[in-house]
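Up next, chain A:
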Amino acid sequence: MLEVRRLTKRFGAVTAVADFSLAVADGETVALLGPSGCGKTTVLRIAAGLERPDAGQVLLAGRDATDWPPERRGVGLVFQSYALFPHLSVGANVAYGLRFRRGVDRVARVEELLALVGLSGYERRKPHQLSAGQQQRVALARALAPEPGILLLDEPLSALDAALRKDLRAELRALLRKLGMTALYVTHDQEEALALADRVAVMREGKLDQVAPPAELYARPRTPFVAAFLGRANLWPGRVVSVDGDRALVEVAGERFPAARGEAGEGGEVFLFFRPEWVHLGEGPFVAEVEGAEYLGDRWELRARFRDLPLVLVASRDLRSNRELPFALSNAQAIPR
Partner candidate 1 sequence: MKKLVGFIVALAVVSTAVGAEQFVVYTYRSFVRYGPAAAIEEVFEAAHPGVDLVWVAPGGGAEMLSRLLAELAVGETDADLFLGVSAMDLPRALAAEAFQPYDPALIPNLAHIPEDLHFDSTGRVLPFDHGYVAFVASDALPADLLPRTFADLLRPELRGKIILQDPRTSTTGLAFLLWTVAHFGDDWPAFWKALLPNTLTITKGWSEAFAMFEAGEAPIVLSYSTDAAYSYLTGGAAAYHVLTPDGEGYRLIEGMGIVRTSAKLDLAHSFLDIVLSPEIQELIPMSQWMFPVHDEVALPPDFARYAVLPPHPVFIPPTDVADHLEEWITTWQQILGGP
Partner candidate 2 sequence: MAADPGRAVGFRTGAGWALALLPLLFLGVTFFWPLGDVLRLGFQVEGRWSGERILAALSDPYVQRLILFTLEQAALSALLSLALGFPLGWFLTRYRFPGRGLLRAFTIVPFVLPSITVALGFILFFGRSGHLNRFLMSLFGLGEPPIRVLYTLWAVVLAHAFYNAPVVARFVNAAWEGADPDLVEAARTLGARPAHAFATVTLPLLLPSLLSSLALVFMLCTLSFSIPLALGGARYATIEVGVYLYARGVLMDLPRAAALATITLGLSLVLTYLHLWGGGAFSTRQDGGRPAPTVPLFSRDRPVRALWLLYLLPAAVVFLGPIGAVIADSFLHPAPGGVSPTLYWYRMIASPDWNPFIESSPRGAVRMSLLVGFGATGLALVLGISVSAVLRRVRSRILETLLMAPLAVSSVVLGLALLLAFRRPPLSALGGGWAIVLAHTLIVYPFVVRAIRPLWDSLDPTLTEAARTLGAGPFAAFRTVTLPLLGTGVLAAGAFAFALSLGEMTAVAMLSGPGVMTMPMAIYHFLGSRDFGAASAMATVLMVTTALAAWAWDRAGSRWLGGSRA
């Protein structure tokens, strides 16, 4: 549905987007994930036609839309700030995009959309009379009203508080499924990306680091950055001493750990990567020293040391008293440095 090829965009001396390519298939939700300033919003704006790329192409449904003005593209854009027209009512806001199409029964469509987002009967209210969550829904309804080919969302939930964010996230996902809508969703919140998307694309400094379904991204990150960005990660510097098919043996601090080989080669400098939850605690060949712990409500996060290396662990109870904690690794991965 949407494909961007080799996009490059510079703002003065700063390169915001560098040689970026991504395709979003029909009906798919792709999350564009990355830290602030990595260029993800710029990619979105280029796709919408609000910025022109210095190089590269934008294809919509197979056609080269790089030079098309926004009003021609048929994309829906949900803004981070909602951008509801303050001088129009909710109903008029939702109906705005319908003005430029013929033969549409506006009243019916507005009703239909408001029902879809759970705001039936709100037609006459003004935006400033709504709560943030409600404004978000109106923005969504407005973007959907003209039946766009693809929905672009720019961190739509970032302005909401945590609980509301979770609820709306689930609703949004259900809505997109129901409509079979193609969506490109920009966010800096990895939890959101993992929960909402069919595939997640991780961006860093204008470039694409990795794009994969959430589970794959979480378990098999290709770069240390992706690994650390998606959740708590242990990354121990080491070297691959031997390789056997898709398995490898990684030497770290004098010990040898089995790991998935990934893209590492024999003798290569790698990080040994594993998530805290993949560590067996209480028994195992290695011993860690617990230094501190943080209580997070549903779990304890422990700070430990193995030899000189930092080790992050999760446990269901406070294990601070255990000065020496045996552990074993499973599901480790070698990531080239």
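We adopt the following convention: a residue touches a chain if its C-beta (ideal position, glycine included) is under 8 Å from a C-beta of that chain, and two chains touch if they have at least 3 such contacts; residues count from 1.
A quick word on the picks: all candidates are chains of the complex that A comes from, given by their letters.
From a predicted model like this one, the values you see are computed outputs, not experimental measurements.
Comparing candidates 1 or 2 against chain A, the one that touches it in this complex is 2.
The part of chain A that touches candidate 2 in the complex is made up of residues 11, 14, 16, 37, 39, 41-42, 45, 48-52, 69-71, 73, 75-77, 79, 81, 83-87, 96-97, 99-101, 127-128, 142-143, 145-146.
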